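Only one protein chain is missing; all other protein chains are in place.
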Amino acid sequence: AFAELDLERTARRGFPEAVYCAGKTAAQVGAIAAAVAERPDVTTLFSRADDDHAAAVLAALPDAAHDPAARLLAWPPQPPAPTGGLVVVLAAGTSDLPVAREAHLTARYLGRPSELVVDVGVAGLHRVLSKLELLRRARVAVVAAGMDGALPSVVAGLVSAPVIGLPTSVGYGAAFGGVAALLTMLNACAPGVSVVNIDNGYGAGHLAAQIAAPEPSR
Amino acid sequence: AFAELDLERTARRGFPEAVYCAGKTAAQVGAIAAAVAERPDVTTLFSRADDDHAAAVLAALPDAAHDPAARLLAWPPQPPAPTGGLVVVLAAGTSDLPVAREAHLTARYLGRPSELVVDVGVAGLHRVLSKLELLRRARVAVVAAGMDGALPSVVAGLVSAPVIGLPTSVGYGAAFGGVAALLTMLNACAPGVSVVNIDNGYGAGHLAAQIAAPEPSR
Amino acid sequence: AFAELDLERTARRGFPEAVYCAGKTAAQVGAIAAAVAERPDVTTLFSRADDDHAAAVLAALPDAAHDPAARLLAWPPQPPAPTGGLVVVLAAGTSDLPVAREAHLTARYLGRPSELVVDVGVAGLHRVLSKLELLRRARVAVVAAGMDGALPSVVAGLVSAPVIGLPTSVGYGAAFGGVAALLTMLNACAPGVSVVNIDNGYGAGHLAAQIAAPEPSR
Amino acid sequence: AFAELDLERTARRGFPEAVYCAGKTAAQVGAIAAAVAERPDVTTLFSRADDDHAAAVLAALPDAAHDPAARLLAWPPQPPAPTGGLVVVLAAGTSDLPVAREAHLTARYLGRPSELVVDVGVAGLHRVLSKLELLRRARVAVVAAGMDGALPSVVAGLVSAPVIGLPTSVGYGAAFGGVAALLTMLNACAPGVSVVNIDNGYGAGHLAAQIAAPEPSR
Amino acid sequence: AFAELDLERTARRGFPEAVYCAGKTAAQVGAIAAAVAERPDVTTLFSRADDDHAAAVLAALPDAAHDPAARLLAWPPQPPAPTGGLVVVLAAGTSDLPVAREAHLTARYLGRPSELVVDVGVAGLHRVLSKLELLRRARVAVVAAGMDGALPSVVAGLVSAPVIGLPTSVGYGAAFGGVAALLTMLNACAPGVSVVNIDNGYGAGHLAAQIAAPEPSR
Amino acid sequence: AFAELDLERTARRGFPEAVYCAGKTAAQVGAIAAAVAERPDVTTLFSRADDDHAAAVLAALPDAAHDPAARLLAWPPQPPAPTGGLVVVLAAGTSDLPVAREAHLTARYLGRPSELVVDVGVAGLHRVLSKLELLRRARVAVVAAGMDGALPSVVAGLVSAPVIGLPTSVGYGAAFGGVAALLTMLNACAPGVSVVNIDNGYGAGHLAAQIAAPEPSR
Amino acid sequence: AFAELDLERTARRGFPEAVYCAGKTAAQVGAIAAAVAERPDVTTLFSRADDDHAAAVLAALPDAAHDPAARLLAWPPQPPAPTGGLVVVLAAGTSDLPVAREAHLTARYLGRPSELVVDVGVAGLHRVLSKLELLRRARVAVVAAGMDGALPSVVAGLVSAPVIGLPTSVGYGAAFGGVAALLTMLNACAPGVSVVNIDNGYGAGHLAAQIAAPEPSR
Partner (left out) sequence: AFAELDLERTARRGFPEAVYCAGKTAAQVGAIAAAVAERPDVTTLFSRADDDHAAAVLAALPDAAHDPAARLLAWPPQPPAPTGGLVVVLAAGTSDLPVAREAHLTARYLGRPSELVVDVGVAGLHRVLSKLELLRRARVAVVAAGMDGALPSVVAGLVSAPVIGLPTSVGYGAAFGGVAALLTMLNACAPGVSVVNIDNGYGAGHLAAQIAAPEPSR
């Protein structure tokens, strides 16, 4: 009795519970995966899964989808048909890609259409400016950035959609593992930005799926 | 030439620029208010206005609406007719009221219907549980709390709408002027919470207005 | 002469000294275990024992009880018959289990009856609400939580027993290794919560044993 | 409707709600005091009351007890007859007295017998050692200290009762408004210490009253 | 003998010593000003001068130039004829103006041509983009910003001149008095940015004057 | 019974207790001063005395010595005849003078010969180098500095005497009220430096008096 | 499409983009190196390259220059002929050498003449004083230091050239991975110092190359 899965969450909130693997043993995660096998009606995500966690999930759910970079597994492996508004995920640099993928896949597995764009940081403004047309189609934008974390401020100044700032731990020294980017985003001079925890791609993607949810689903 | 008002912001983003009064002299704010008088087509908000700032605004715009507790002025004084989804603003304690009002009024002046509920902190769970019917009608919830900042986690676990955590500087000692509540919200164990800066009622209200915007307006 | 065991502590305080293994060599811990073998009248705990420490203890005290997850050893292996009030230990998530077990076992080895309940975090309030009957029988509750650390505030609002907040280092990014949960608990909006160090299951269990001690024993 | 007093708290938890005045206007506190006048069956405390708050309470409840140093008011003014175990409150220095008084009075108004001892810091150990007889009669000790916050560690090493560490903001420079003392207490090398927020005399006294509560009252 | 003015500094370093008024009494500053009156050959700046400091300087040096917003005085009042490269000072918002002026005036009094541009923050990118022609003429740019401190990253990505990031204490909550902006600038994703202390307009202007110094003067 | 003066401290430690006025009411300090009047055999210092504290002391001890800048009073007013080694106190800048005077006077009132040298910061190395002869006669040096706090490292590299680093809160922005200087001194690359609390002139002077004590007195 | 190299940066800014390897997979870095092989007209630097990154670069660009201590690769391997002013790089201790080399090589590969001097920390002032002649020839000085970070203050007091403070993570305990040195440099009591991120040798070298750029090149 080490875990009590919140199986009523989809009924209550419209979105299923995810299994946060960090801090759990592979055996515990495997047991949860085995229990999940009874519920193909619900899409279950396993986040922060290291290699051992992933092996345990795949032993119980061999056809689960697995993105090692994003440390994410999903079962059933096929995401739902997309409904609701478009979720655009931007990554400032290539090093932010794993976290950005976690957000992108989460939004997609929770039922939204989603696009991912990489390496559009503010050191070369023309890169993000060239994506304006896509950005203006977004119902919500997730903007992942480490180091100075400046990209969400710039994006929010260009579009009317809400922006979810996703600070990453990319950087060193006074980046303090993402704290610098987190503070930048909390202080965005353009209104319309809110922030999730450092490297929390899952949380950003979940929130984006809620914001872009189709009217009937709420 | 101490200020260059971003008058195209409504055209570009769908929401007008606000005047952040803190750090400006009353004379500067007054001059901006005088310039704003030419543009009754746009709703201008003056945030973080102390008594001197407010007097300067009212001298230029005598019929401006003024909420001293929220330190907010708006002109023209009448908010637009409400469109889009419902913005519900919750305040955990009475001491969080000024910040919660700033969020509530901002959402209202940016065009959304909005309801404000006060003193429903988690020390007496029955209080927030009694508001479930209202919360389930919300397109987005803004949840203001100081001290432990625990209320957004609880609310996010109960509803499918996105939750904007609004940490307040209420508390003392190891509340660190709202940092404790901010961290709590960034680490909300229920997905669906994002966070704005401490005491940033304006930012929370603005973001809520964007999330709840009617489809045609985007 | 690298250690001077405080063997009079049981006489003086009513509770024996524990051996904190972190920072000691396995050889030092083994030598202490050998000295302890002379004193079966006192229950000795070895906390924060890694695999090498555990092997050294077991070499000297082969029948010692060992809980690897909690990194705890006890000798003699049989806990005393339970006396005094009930210690209820709650863990918000499965990842908090090792620390919660350390608290639970400590309280039990110091002589109290104790119950352990896991995975009752505030993201699904129905889980903790379903344990109200047990909680109301507690003389003291230990509540372990990482991430937002919100569970102690909620529990304290529901019962009259004192609550010991036990922050864990579960979480990432702005969880800062348990600091976020620690601050949440220090700022609990419901009175009746005090806090021990991050991941300090031993300290929480010891304190709980003191609070729930039977009258004659003090 | 700016406040929703939790009047069922005594029934639910055995202890009444207190009114935290900081961040409330005097008018709000006065209105709460007027509502409280209907409930002489419950002891209501007003904590963190400045001069204006106190005047507003006394206007509505002229016979309320008022301790300006502790910034505390109580009504009805007469504390209940003492029941349960003894609460001993120690203050390391004279400068810690206001916070220590807040703890002492809170415990007393919540129904416990309580003793207050001042100026027994570790710079002169003979002072605390001379109080050992009193300390050993305590069911629980509240130990207030600023600067190095070392007194709770020393006291916990001398007695079997649980110790509530109450860090104060006394000190300067690297005392960081009580953070140094808070950390000291969280890291007490003697088990049996838990900690409340900096300067939170109310919280310490409330918790002490719970720990020392008579068996039947729970 | 409370001060020993470093009168040889101009000979040694090419730039005169400034008098940092904060923490000095008005009497001390006045005595220094009286001593300075003997040396019209050197331009002396008095920085961080409050009203009392300014009065004391003006009593000794009645024709000193005084900019109250920048809290700066200079004597002799006339800056030297401009030599060397152009120093461009940008302020992200109107609230950053006092600090930006301090930088601008310092550069000017140390002998450089200097231009000041205000209210070109990244929330409306068109504003800074409209200043590209001026920026490309700069030998060095000083970029003052509070809140998210994102402007220096953007500017550095657009020009080949070195950029001095000048974080200001504008903002609230998690701006932490300029720390957020400071960290942003230290982590600028565009190379070519270095940073001075928060609100240190004097230091930024001095450094800019050194970078833009004409070849013969070094 | 709000204070219990440690009158045996001189017998026990060789140095008398000082009265730390901050956080005490003027009435409390006055009462202590009145008690002190009975003990002219002991030199009593009153530290951190604001104007009200000073008036209360002077009412009870009219001939007490008072240095308002250092916020220090001493009674009896005449310091003892100097014995032991020389205490040299250096202040990096004029703004560090009040704290440096507190150290200088404390050492002097505790019986040592002491010299004070001001405005010898590392921005002009020739200033401290010109004091080498004095520094080499010191039994111990107290070096007060704010901002970068670099002076103790430089001094320790030049002399064989121990150096007490005395960080001051002089500076702004990322000086963090003296934390920057404190860290610099804790990390002095020249061995022979230890550090006291920020602005703790009393502590530095006391320690210097102990280090330079004449052999017989210990 | 995981990376979008900013190939126009040399045209736009006069300096090429560097590839920041940390956080990228070796495969990604190798693919970028292969793309770079098409552009021998631009000098490309690969910074923060671990052994795997270096192997991937060398597979694609076998003649690339590689400095393992500085974790830097450059291609084409021959730096441009030196133009512009002299960049002097100082390292306080031997442990600061890797970071200092990164700065030195970067400046050199971006086209400047550069000299590197090691082990001239302030604990033995004669060492830096013996380099005065070289320092006075510098157009800009980069000063790397860990621990107390005091060397830039001392250097800036001796020369008229601008100083770039380069804090390193050398030190332990309260060095906080370079934060102590960073703060020291931000608070340099000698004007003329600005600071880059901890261990950011690349950034310091790049900025130095910009400051010392020959007039025509800008």
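The first chain written gets the first letter, and so on, giving A, B, C, D, E, F and G; residue counts start at 1 in each chain.
Here is the rule we use: contacts are C-beta pairs under 8 Å (C-beta built on N, C-alpha and C of every residue); 3 or more make two chains touch, one makes a residue touch a chain.
Given the structure is predicted, the values throughout are model-derived calculations rather than measurements.
Colleague: Taking the complete complex into account, which shown chains does the hidden chain touch?
Modeller: Within the full complex, the chain not displayed touches C, D, F, G.
Colleague: Looking beyond the chains shown, say which of G:A3, G:A123 or G:A208 touches the absent one.
Modeller: If we include the chain that is not displayed, G:A123 is the one touching it.
Colleague: Among D:L61, D:L166, D:V179 or D:I198, choose the residue that contacts the chain missing from this document, as touch is defined above.
Modeller: Checking each option in D:L61, D:L166, D:V179 or D:I198, the one touching the absent chain turns out to be D:V179.
Colleague: Which residue among F:A49, F:V120 or F:V159 touches the omitted chain?
Modeller: F:V159
Colleague: Touching the hidden chain in the complete assembly: which of D:G30, D:P98, D:G111 or D:G149 does that?
Modeller: Considering the complete complex, D:G149 is the one touching the chain left out.
Colleague: Name, in rising order, the residues on chain F that touch the hidden chain in the full complex.
Modeller: 12-15, 18, 139-140, 157-162, 164, 182, 186-187, 191-197, 202-204, 206-207, 210-211, 213, 217-218
Colleague: Mind listing the chain D residues that contact the chain we can't see here?
Modeller: Residues in contact with the chain left out: 92-93, 121-125, 145, 147-150, 153-154, 156-158, 171, 173-176, 179-181, 183-190.
Colleague: Where does chain C touch the missing chain, residue by residue?
Modeller: Interface with the chain not displayed, on the chain C side: 1-4, 6, 8-9, 20, 22-24, 28, 48, 167, 169, 177-179, 182, 197-200.
Rule of thumb we're sticking to: only the chains that are shown with their structure count from here on.
Colleague: Provide the C-alpha centroid distance between chain B and chain F, rounded to the nearest whole angstrom.
Modeller: Taking the average C-alpha coordinate of chain B and of chain F, the gap between them is 50 Å.
Colleague: Could you please state the distance in Å, as a whole number, between where the Cα atoms of chain B are centred and where those of chain D are centred?
Modeller: Result: the chain centres lie 35 Å from each other.
Colleague: Can you check how far apart chain F and chain G are, centre to centre, with Cα atoms defining each centre and the answer in Å?
Modeller: Each chain reduced to its C-alpha mean, chain F and chain G end up 43 Å apart.
Colleague: Listing for chain B: what residues touch at least two other chains?
Modeller: 93, 123-124, 157-158, 171, 173-175, 179, 182, 186-187, 197
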